[in-house]
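I am attaching a structure below and will ask some questions about it afterwards.
For this depiction, one protein chain was excluded, whereas all remaining protein chains were kept in their positions.
The letters A and B name the chains in turn, as written, and every chain counts its residues from 1.
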Amino acid sequence: MTPQQREEADVTNAPLVEAPAGTVAGEVVLRLTDVVKTFPGVRALDGVQLEVRAGEVHCLLGQNGAGKSTLIKVLAGVHRPDSGEVEWRGRPAAFANPQTAMRAGIATIYQELDLVDDLSVAENAFLGHEPRRIGFVRRGQTARRTRQILTRLGHPEIPPGRLVRHLPAAGKQIVSMARALSHEARLIIMDEPSAVLAHDEVANLFRIIRELAAQGIAVIYISHRLEEIREIGDRVTVLKDGRTTAANLPARDTPTRDLVARMTGRTIEYVFPPRPAGEVDGAELLRVDGLTRTGEFADVSLSVRAGEVVGIAGLVGSGRSELLETIYGARRAHAGTVRMDGRPLRPGSVGAAVRAGMGMAPEERKSQALLLGEPIYRNVTLSTFGRYARLGFTDAGRERDAADRIADSLELRPRDVRRPVRTLSGGNQQKVVVGRWLLGGTRLLLLDEPTRGVDVGARAELYQVIRALAARGVGVLLVSSEVPEVLGLADRVLVMWEGRVVREAPAGELDENTVLDLVMAGSLMEGAPA
Amino acid sequence: MTETTPTAPPQRSAGLPAQSPPVDPAETAKADARARLSWWRGDGGEGARRNLGLLATLVVLVVIGILTRPDLYGDASWVWGNTLTILKLASVVGVVTVGMTFVIIGGGIDLSVGAIVALAGVWCTTVATQSYGAGGMIFSALTVGLAVGVVNGLLISYGRLVPFIATLAMMVAARGLAAEISDKQTQVSDNQFINGIASTNVLGIPLLVYILAAVVLAGWVLLNRTTFGRRTVAVGGNPEAARLAGINVRRHTLLLYALSGLCCGIAAVMLTAQATSAQAAMANLYELDAIAAAIIGGTLLSGGRGTIVGSLLGVIIFSTITNLFAINGLSTEAQNMVKGGIIVVAVLVQQVQFRSLTQFLARNRATTA
Partner (left out) sequence: MSSDLSRRRLLFGGAALSAGVVLAGCTSNEQAPTAAQTKAAAAGANSEPGKKVTIGFSAPAADHGWIAAITNNAKAQAAAYSDVELKAVEAGADAAAQRATLSTLLSQRPDVIVLLPHDGKELNAFGLEAMKAGIPVVNLDRAFPDAKAYRLQIKGDNYGMGVAAATYMIEQFKAKGVSKPIIGEIAGMDELELTQERSKGFSDTLAQAGFKVTNRRAARFTADSGQQEATGLFQALPKIDAIWNHDDDQGIGVLAAVNQANRKEFFMIGGAGSKKAMEDIQADNTVLKATVTYSPSMASSAISLARLIGQNKGMSDLVELQVPKEIVLASETITKENAGSYLKLGF
């Protein structure tokens, strides 16, 4: 009974780092203290600290699901925090809606730019606060002021009258910034602005950001590309699972390893069930050969044996989720084959995969796996209710009995299977999804980020469940961006980077640092071509 | 992750249902009692409450009738006859609404129902069809309804057209085809069996009401007690989740529109019998009546939730309003305004209930967290 315990890495044991003040000269414009925001079932923000000074570029670093988007929305007035303090320019602030935030001087440039394609550049820049006189928009003045702002942004060549539809992605971003400046913004929040830009466009974007900072405007810059943060950032705050794990680190000098560890590392020790001794020698269940989806992943080959847990480590965008969905038939492969028990599966057919004994717990539980308003038992039996039916007539009693057994074995809370799934916590919702496939007698389980949004206690339980499944001969293919999770849970590990498998080895032969390097390889190489 | 894994059994065995746990008879009895208690609610207390609200609305309408026409309501035989008339009036739209309810719960919409009724009605009253007798007429009406429904379904599920567009196009096309077949003429049904459907009473109750009851009952069973109904809720509630759970969403979508078309075929026979004729302009705006009835009956327009009983009550409320306006000699315009008002109120109530429910849940979570 000695569970394998993972030691906390040094970096994450360190207390919250406060960088020495003075690296940035400006006064503090924004200060967040212990901000908490919950949604039904999820604690999206769980104690966020943030301090932004005038004239600095403050980088916000964190994986998908770390709470960055929620944090932005709190600042933009879309969400109101449940507790904690937001201080804006020295005074406590609560932005009731996006308009209030905007009037206060906070402008947000979302990743999917919220421009109206069929309005002109000027109309977009001044959307909602057009210069007007007795109800009539003063087009001339709008155009003139837009031109001034565009000049200030270093892009006087963009015609204010051009429809935004006809601008390239970079141009649209400039318009978004122009809109921010048209509001006299004191703080501009940019959500992964470089994601849509080509390399030289990024350079131009950085030039503009520097100029804005020089004018005393504070910028919150969100990205998970480390090299960008190195280049443009002054200070870095790292979020993980809705918490600030590090605040105000110097953007240029903090070692990459520290940042990555704080981003992906554990905030609390995980308890992984032990692996059985010896090689897994079950029959080969799944065989994937040369699977390719152009633009997502290429030439992936792998296999899973009965009773084996295979982990795929990789960041968002490495193609890991797409790979899993393609194996499952939810996406159609452009090349390659998927075999189950040696027989090829019909491509692009989830039904065929399920009949062959596959089951998947997708990444987005709520939007991809659950009927939130329906009772627990109906979610558990979603892929098996036909089995409990006689001549097409469902048998709710038998379904509930079956769901009860699953609920017992997974220690579902609350235990009443008639409650709507909506009322469950993230971990328990995940149990419902896994339970669905347990009930189905699934022999190969595909798990995409099974512990996202799941609290620590429930995680340990989920790990137990996964290990116990493997002990019963179920093959598991697991995707996670948390490297320790993959290493702790899997028998064999594949590392994906940019759509390719860059390393495959038994979990015992890999250590966290090696995997982290591989996972981040793209970032490192882009930052410093070596 | 370099340390080797010590061999030890799991800390706590996550007991999997390989061997089902011993069944406690007392527990089973309790579960049975729970199941019995809630059978009529179909696992949805919320739906039952809403249906009570609809019944209350119905009572209010009857009270208004009593207050405005005490002379008529004083006559018991008139009241009974009037009740049957209201149900008869509701029967055709009611059958269409059952199909529509399935389509909407399944996440779609069918704007072509009125046109399908007209096409099936016209088709089954052509001279050629009438020569095959009542059986041939009924068969052709049902087949035409089903076939048009299947075309709708194919366009939407495999042709990937938006339901609104596909069925809008079908609405125009089916009426056009009906006009073409009938040459814009009113086709009189000379078949006494067909015409008799609307004038026959069994045990004092019109045959049309039995047909409505049968379709509603079949619809209720189909929705609440079969795998088809379960798939409908899943496909409408979260199509992605249904797909990833291995449900064939496309095929099911196709079946939903086919079902709606079949209901229209049944309705076409009933309406042809009532009017003893059919023409391309018949069943005017039935799509709106059916959608409105389903919505005030509590069916969520975005799919995933709805009840057959609610839809039936919605239809009956509308036909009661029509009746109320007729017996008071009030104009159709005023009637339409009241109908519109009721739809708006019903949807507002729906939204408020939904919002307060989510708020309640959020609060609940906040206090337990």
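Criterion: a contact is a pair of C-beta atoms (placed from the backbone, for glycine too) under 8 Å apart; a residue touches a chain by one contact, two chains touch by 3 or more.
Owing to the predicted nature of the structure, the values given are computational and were not obtained by experimental measurement.
Listed by label, the shown chains that the missing chain touches in the whole complex are B. Across B:Leu154, B:Ile327 or B:Val349, the single residue that touches the chain missing here is B:Ile327. Only one of B:Thr97, B:Ser260 or B:Gln279 touches the absent chain when the whole complex is considered: B:Gln279. Seen from chain B, the chain kept out of the figure touches residues 72, 75, 78, 81-82, 85, 88-89, 126-128, 130, 179, 181-188, 190, 195, 198-199, 271, 274-284, 322-323, 325-329, 331-333.
In this section, only the chains that are shown with their structure count from here on.
The residues of chain A lying in touch with chain B in their complex are 1-4, 38-41, 43, 82, 271, 273-277, 328, 330, 350-351, 353-355, 360, 362, 367-375, 378, 382-383, 385-386, 389, 392-394, 396-397, 400-402, 404-406, 408-410, 418, 422-423, 436, 438-439, 461, 464-465, 467-469, 471-472, 484, 487-488, 507-508, 510-512, 515. Partner chain A is touched in their complex by these residues of chain B: 1-18, 20-21, 31-32, 34-35, 43, 221, 225-230, 233-234, 237-238, 240-248, 304-305, 358, 361-362, 364-366, 369.
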